[in-house]
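The structure follows.
A protein chain is absent from this complex, but the other protein chains hold their places.
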Amino acid sequence: MQEYLLMIVAAMFINNIVLIRFMGNCPVVGVTSSVDSALGMGAAVVFVTTMAGTTCWIIQKTILEVLGIEYLQTLVFILVIATLVQFVEILMQKVAPPLYRALGIFLPLITTNCMVFGVSVLNIKEEHSFMETLVFSMASAVGFAIVLLFMAGLRERMDSAGRVPKLLQGVPITLITAGMMGLSFAGLMGLD
Amino acid sequence: MSLREIIQMVLVLTIVAAVCAGGLAAVKMVTMEQIEYQQIKFIKEPALKKILTDYDNDPISDRIQLVTGKDARGRDVSTTFFLAKKGSQLVSLAFESTGSGYGGPIGVMIAIAPEDDVVQGIAVTTQSETPGLGTKIIDDPSFSAQFADKPLSANFSLSAAGGQIQAITGATVSSTGVSNAVNRGIELYQAVKPELDL
Amino acid sequence: MAARIVNEFTKGFWKEIAPLRFALGICPALAVSTKVESALGMGFAVVFVLCMSNVLVSAVRNIVPDKVRIAVFISIIATGVVIVELVMQAYFYPLFLVLGIWIPLIVVNCVVLGRAEAFARKNPVLLSLSDGLGMGLGFTLSLVVISSIREILGDGTWLGMMVLPEAYPGFGFLLRPPGAFVIFGLVLGIMNVISARLENKTA
Partner (left out) sequence: MGPVLTAIVTVGAMGMLASLILGVAAKVFYVYVDPRIGQVGDLLPGANCGGCGYAGCTDLAAAIVQGNAPANGCKAASPEVAANIATLLGISVEAGERQVAQIFCRGDAAHAERKFIYKGIKDCRAAQLVSGGDKACTYGCLGLGTCVEACMFNALHMGANGLPEVNTDLCTGCGNCVKICPRHIPRLIPISQMAATYCSSHDIGKVVKEICEVGCIGCGLCKKVCPEKAIELDKFLSVVDPTKCNGCGKCFEKCPTGVIQAVVLTSKSLKMAA
């Protein structure tokens, strides 16, 4: 039990997928101008990453490794993720229209979110078991959502402050903020 | 969405996926040997360099694989032997063996001169021992030097077990791991020596 | 036609240089920019994938049904990436070890899919090739700029050569992840200033 707890803390904060592993930066820079859309995007990513991580793990173990074609991992995983995202979109539209209205517009963006793919590959690379895959995928995605949310809040504040020097307005200040956030996350290093 | 559309969609994606996979498989076939060579080169070469002396060929190119046993599920397990030659004369033969250490398996590369059955040297390739203690099996050259230039008949166990090897203080488990790996390696060598056809 | 090809090629260097202008593909730009050497390796891998995917996407652009468009494009890109992966393993193994997971992650590099969607899908093969080449080299250029700053100020070296005096203590912050964000932000800010100045001059 303890090892899963450690894994969750590590994936969410210490090795934060956005700030330390540098994945999923595009949405952090692009979507985070309002807390509402950050929440929607975050929830959609947690859902898709967990689904994709576990599905890819199963495919890797039952098909690719059995047949000895691990080198096709990249091709197969991305195919799986693209299909999965589109499938979830179609399904959600039918089964849970309110959910679709809240998260739906973010789904197409997720196919190219390097985080989903990156987490799937990391699961294999770090030789996680199925349970570890499940936990790691979800915790990483939650870590992403946390950064997205923090960043949206900070940006709302910064926009109202109006004190950002002209040359740093927009993306530059977001990146610098991310750097500062990374520093403070690195302060949790002693936790593991 | 009409049936025709679905069929068209399935057809296109199937063909694209198959063509992509086919192309990649072809590339893989072409590069496979080279990749294997590179992987061995960058993982094993540092260890090989340490223990092999006085040769003029590329032992990584001149490697052979032999089936050396069966695993728990009855599948064949093979070991790679790297051959070091001078001129066309085989001077030594290196292969990897493992023993269990404190933090996991320890990989040890062993070089043996087949001519007179002497261990020429050993080098640790992979380990996950406690930094500062168990890692002395790598960092302290005098430890692995104890194994060098001894005949196969020598006792490679730790002195505590009646052998000739002095364990590293504070790292008995790691030292035992290395010594076990060497013993196991020599056993394996003796077993396959006839097959090697030297 | 020739003028357009040149134009599509050169826009990737300044006017539409992807990571610095549109903040596209910043993940790898941050991750592999600790050393100029790995930045170059990554850059050329992206140039190859981008050219290949642009050409192939442009070639099949009229026969792919809209519903599976993304899936087909992404398969093509993935193929290019795996080729890079295999070739790099076979001939540039140390570089492969350094870049690690970032090679497969080229698949989801926003620049690559972005160009396929925004350009190659609507333009003939030759133009797409020149666009891919320009964009890819622009991406490489951005990476080299950022990694140069990080390597020189962080380590005192450039491409592994000592460029600052031996006594330079190094600035480890720049080599760690938070430093990447800060440097990238500052470079973007400087870009903003320069292009504002240039516009003023022309106006």
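Observations on the structure shown:
Letters A, B and C mark the chains as written, and numbering starts fresh at 1 in each.
Operating definition for what follows: a residue touches a chain if its C-beta (ideal position, glycine included) is under 8 Å from a C-beta of that chain, and two chains touch if they have at least 3 such contacts.
These figures come from a predicted structure and were not determined experimentally.
The chain not displayed here makes contact, within the full complex, with A, B, C.
Across the entire complex, the residue among A:19, A:46, A:80 or A:152 in touch with the chain not shown is A:80.
For the chain left out of this panel, the touching residue among C:75, C:89, C:109 or C:192 is C:75. Touching the missing chain, out of B:20, B:124 or B:158, is residue B:20. In the full complex, chain B makes contact with the omitted chain through residues 1, 5-6, 9-10, 12-18, 20-22, 24-26, 28-29.
Take chain A: the residues that touch the chain left off the picture are 63, 67-69, 72, 75-76, 79-80, 82-83, 86-87, 90-91, 93-95, 101, 160-163.
Across the interface with the omitted chain, chain C contributes residues 67-68, 71, 75.
In this section, only the chains that are shown with their structure count from here on.
Of all chain pairs, the one linked by the largest number of contacting C-beta pairs is A-C. With centres defined as mean CA coordinates, chain C is found 21 Å away from chain A. Chain A has residues 71-72, 75, 79 in contact with two or more other chains. For chain C, residues that reach two or more other chains under the stated contact definition are 71, 75, 78-79, 82, 86.
Listed in rising order, the residues of chain A touching chain C in the complex are 19-26, 29-30, 71-75, 78-79, 82-83, 86, 111-114, 116-118, 121-122, 125, 165-168, 171-176, 178-183, 186.
Across the complex, chain C is touched by residues 1, 5, 8-9, 12-13, 16-17, 20, 23-24, 27-28, 31, 34-35, 38-39, 41-42 of chain B.
In the complex of the two chains, the chain C residues touching chain A come out as 23-28, 30-31, 70-71, 74-75, 77-79, 81-82, 85-86, 101, 104-105, 107-110, 113, 176-182, 184-186, 188-190, 192-193, 196.
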